[in-house]
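Can you keep this structure in mind? I'll have questions shortly.
All protein chains of the complex are present and in place, except for one that has been dropped.
In order of appearance the chains are A, B and C, and numbering begins at 1 in each one.
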Amino acid sequence: MRRQLEGSRAVAEAVRLCRPRVIAAYPITPQTHIVEHLSQMVADGELAAECINTESEFAAASVALGAVAAGARAYTASAAQGLLLMTEVLFNIAGLRLPVVMTCANRAVGAPINIFNDHQDSLSLRDAGWIQLYVESNQEAVDSMIQAYRIAEACELPVMVCMDGFFLTHTFEPVELPEQAQVDAWLPPLRFSRALDPVAPATLGGGSEPDNYLEYRRAQHQALDHAADEIVSTAAAFQSTFGRTHGALIDGYRLDDAERVLITLGSVMGAVRDTVDALRERGERVGALKLRCVRPFPAAGLVHALRGARRVAVLEKAISAGAGGIIAAELRAAMHAAGIALPVDGFVGGLGGRDLTPASIEAVFAASAAAGPAPIGCQFVDVDAADEAARPGE
Amino acid sequence: MDRRDPFRLNALTSGHRACSGCGQAMAARMVGDLIGPDAIFVNATGCLQVFTTHNAQSAWQVPWLHSVFANAAAVASGVEAARRGLPGSERVVVQAGDGGTFDIGLQCLSGMIERGHDALFVCYDNEAYMNTGVQRSGSTPHAARTTTSPPGRLSEGKRHLKKDMLAIVAAHHMPYAATASVAFFPDLKAKVEKAMRLRGPRFLHVFSPCPLGWDHDAAASVQVARLAVETGLFPLVELEYGAVTGVMRLAQRRPVEDYLRLQGRFKHLFKDAHGAAELRHLQALADANIRRYGLLDATTAWDTGEAGRAQRGGRGGYAPAHGAAS
Amino acid sequence: MSRLRFDPGSSTAYRTGDWRRARPIYADRWPPCGAGCPAGEDIQAYLALLQAGREEAAWRKLTEQNPFPAVCGRICPHPCESACNRARVDEAVAIHQVERHLGDLARGRGFAHDRPRAAAAERHVGVVGAGPAGLSCAYQLARVGYRVTIYDAASEPGGTLRWGVPDYRLPKDALLHEVEAILALGVTLRLGVRIGADLSAGELRTRHDAVFTAIGNGLPLVPAEADVTGHGVDSGIAFLRRVNAGERPSLPARVAVIGAGNTAIDVARCARRLGAAEVTIVSPQDRPGHRPGQPAEEMTALPTEIAQAEAEGVRLLLRLGVQRLVRSGEHLDGLQLAYVDHVFDDAGRFRPVLYEGTETFLPADRVIVATGQQPDWSGLDVLQPDPAAGIFAGGDCVGGARTAVAAIGSGHQAAEDVMAYLEGRAPVELGRAATASFDTLHTHYYRRVPRHTSVEADTDERQRDFREVQSGLESVAVAAEAARCLSCGVCMECDNCWHFCPDAAVIKLGPGQRYRFDYEYCKGCGICAAECPTGHIRMEAESGT
Partner (left out) sequence: MMTMRQIRFHGRGGQGAVSAAALLSLAAFEDGFEAQAFPKFGSERRGAPVESYVRISDRPIRSHTQVYAPDAVVVLDATLLRSEPVLRGLTDGGLAIVNAEGEPEMATGEVAPRWLAVTADRISIEHLNRPLPNTVLLAALAGASGWVGLPALETVVRRHFGRKGERVVGANIEILREGYRLGAAGGST
């Protein structure tokens, strides 16, 4: 059914359709509405789940961990400081290979404290061992949530669905919600093979030593590598059942003859598409590419998709301070490894909720039009020029 | 599965790598076998986790999960929530050391209790961070030597007091919170069984000597634990919804020196006048416990003499582990 | 995924036994009670059976060493209790009373000794003397199937027990029952036969494959230092023999008894019962316990016996020696006494030193001398002990402690010696030193529980006749006393080692089966040994190889 819903509500509806038995969360803007909606569903008897309102995000992730270890499908959500407070547990969930699914309502990380959107929180956790999917719209958030459980449970890996705080979580827009029966057929109940069980009392989370830890980590890495296939096949299966797709690992837009391509993540992609259309109308051979899946990093897919491009700009809402854009660096490495000399301009913008306007996006395209090698590091989008000389304490 | 012993489950069995004479291994074996096989155990990081699981080998014979240091109570909350409403009668048990209880795990423990999860939290208290090499914790007693509270020209060991953990958890208005000791098995047994008859969050604080960290003979672990109780330094009490409902009377009162002298971690107190002053302080702490709980005059069903008694045929064992014993 | 999930108990692949530098070993130690018992009773064992409610089994365990529990439970000085480790916790276990209880129980319930399944050999052993030593020897031999004939000159069996111990301490029927239980094993008893007179010793020797002589101490031993003979002077054992034969001789008002042992006490107490108004015991030795480190300077009479005698009006004059009898012509006026500094000389001989100038006078109408006895070997030269020739002797007649229980132990050892001789092997020494010393115990595991005491008959009432003074304990009290046993050195399956082992290296084998160590995993921490209440576990260093 197609409904006009707030993004948080839409996600909550998607979570409900997936029938988690345990939901654990701690409130943090802009994640709160999701959990509030789920709590109301449980209170109204529309969702048979245990809502565990924990005393911290650290505990919320831990509750989800315990629930899945005990064989229940579980859900949690957080953002920013909360996500970072979960960090230790998120690594642990991944190491335990537990199919936990969570939403990250992406938000900037303080200091300075800032409740608005960027991707610093989840991208900082790119090494945690989670599959990370970044969505462009609330429809994609809904569909990705349903896909996430299927991917997680098939791969025994956790999945984080990253949606932009406010830009998506607080935005009303139309979403098509699948029927419960459809989802039930597509997503069978969790049968977790390693669930804690007194009948078969196994040990989970035991120690390891130098002589086998490396093998654990290699196995985890390989599992994430292999998860790419599962993400692709799940997206295809979803499309054949529900009739929608948002891409799998990446989603190209007007790439066919594009000489210049802008790569980005999340909700800004919509404005990027509009901008590409506008520039195309002006005769510029530009295209765009949405990086839907950050982990596993689709290096081969990117190399293939960008084979015709002359220059690439990466516009990202996060920074590895002291190094520059994260995705830009990874893309450069992928291209280099593939033996392709493709200039990659790294742009960092939209941090802390600053709106990336159509004008900003056009400016990025313009800045990435030069010939010759791309500058190392990153360029900042819409930065206040008057602030250029500012020093701490001034 | 290891089923060498027909009379106990050996929830924690042989081949673990605890130090010789480990009080925590002893305590966990008692608690595990008293609870029996129909339970899921969640363990905090710490000695108990490290020495029981090693390179794909586990000494546990019950379903057991370890996540990280601070979150055992929260993980258990999730396990318990996941099992709610399902067929199956298994119970949830959380195990942590004093670090995972008094310090880093306190917040999650508080949350677990406040939310009313049906789980028994067992703290095996060895009064310092032993796993990392004997650093002081919130449970380390006053004046004890650890590597981060060393005696020196300006120091007589730990400056601060041991947290009153029982009072902290009992303040959550919880169904059951009790202290127990490896040295008094019948009492420990009664408390575990009582805890398991109750529903909701329950807390059991088990005093578990550490020969390594406390610097005493491996063979003296039980003796040291017994003296901690008999001196009044570790009172054995029960609280229900915050009210004291059980006190183990001291059959005989021992001076704290009897306890302290057995342990190298208090050796510096016997050297000079500064140490002597701290000894009086420790005696005063024991006296305060005795006064607070009425350890000498409580009218209770049994005292340390009765609970510490040995008798022909034993003082009770464990639920039959499997068919062989029934 | 397999490594993400460890199998239960998979740690057992790792053998922590390799860590061990010392290993615990379960080993019974011999408790001091049993070591202190001259009969070598396995007291711990029968107390354990009693704890389990197995009374008949307890009696059988007791009578493996001593067929006279009802007798010894009355008259034994119970060195077992003196040795009992529990005395250092609170008070000794009332073993003596338990023993009496078992003896009386056997009589009440009709327990009988097991007869041998088959005759051990067609060997015939002659025993001279039906006292405790002879009967004990005969019992042990008969139990394993030897033929035994006992010869005794008296009209009834029992020896000193029959003729030397008054009824108020040992009713005759209690003795008789236990003697008959021995005879029921097939032992032949020939009464009224004095060897050397009615049957020559040589003839006796030829009749039997081996002979055991246990003729006791039938002759009074009078100290040579003073002339204490003549009119008005009687022998203690002669006096007691008459009383125990049923005579009730009349006595004058003032009776002086010379001696420091139980015979002197018995004489004095009988004298009170026979009407003597003033009965005084003159002893050169001090009260028991009053000369620490000098046991020879203390009376050998039991403190309880002394106390009972005093309660009955017997007066004690201590550390006084007899210098001479004071007479008016034939008539005895009394005794001249003097203070004694010490009784034994440096060589251990009985040489009382009396101080001149300390003389005092004790008026007496009768003096009864109870200073000791000696055996009567007349006509028995052939039977002088010669183990190589199959001739053995034991009991009081060969010296040693003059107690029934010692005689019983001696008889038991003689039976072993006889069997070894007949079987052509070296005999086993039955006596065992205690290894379960107090410091091997961990006594905090035992509650302080007061000892149960039995009741004495009213002191006035009891002087009127020879009825038994000391009562037995009720069954409940006996059970409680059994439960007070510390089980020194012997596993009581308290489960301590099993509970406390941090390494699951103690395997419980089931009730009565105790435990075993699993040395594959035992790290040798020693907690089991440190916390074994009974000291049953010892640590032994691992060898380097």
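To be clear about the criterion, a contact is a pair of C-beta atoms (placed from the backbone, for glycine too) under 8 Å apart; a residue touches a chain by one contact, two chains touch by 3 or more.
These numbers come from a predicted model, not from an experiment.
One chain is not displayed; in the complete assembly it touches the shown chains A. Between the chain not shown and the residues A:Glu6, A:Glu88, A:Asp143 or A:Asp345, the one that touches is A:Glu6. Contact with the chain not shown here comes from a single listed residue; of A:Leu168, A:Leu204, A:Leu279 or A:Val348, that residue is A:Leu168.
Across the entire complex, the residue among A:Ser56, A:Ser267 or A:Gln379 in touch with the chain not shown is A:Ser267.
Although one chain is hidden here, its contacts on chain A can still be listed: residues 4, 6, 29-30, 115-117, 137, 164-168, 170-174, 267-271, 273-274, 353, 355-358.
Definition applied: only the chains that are shown with their structure count from here on.
For the pair chain A and chain B, the distance between mean C-alpha positions equals 43 Å.
Centre-to-centre, using mean CA coordinates, chain B is 50 Å away from chain C. Chain geometry summary: the mean Cα position of chain A and that of chain C are 91 Å apart. Touching two or more other chains at once are residues 96, 201-204, 206, 212 of chain A. Listed for chain C are residues 3, 6-8, each touching two or more other chains.
Of all the residues in chain C, the ones that touch chain B in their complex are 3, 6-16, 19, 48, 51-52, 444-448, 483, 487, 492-496, 498-505, 507-508, 510-511, 518, 520-521, 523-527, 529-531, 533.
Chain contact summary for the complex, chain A toward chain B: residues 21-22, 24, 50, 52-56, 58-72, 74, 88-89, 92, 96, 196-198, 200-209, 211-212. Looking at the complex, you find that chain B touches chain C at residues 1-2, 4-8, 10, 12-18, 20-23, 25-26, 29-30, 52-54, 56-62, 182, 185, 211, 217-223, 226, 251, 305-306, 308-315, 317.
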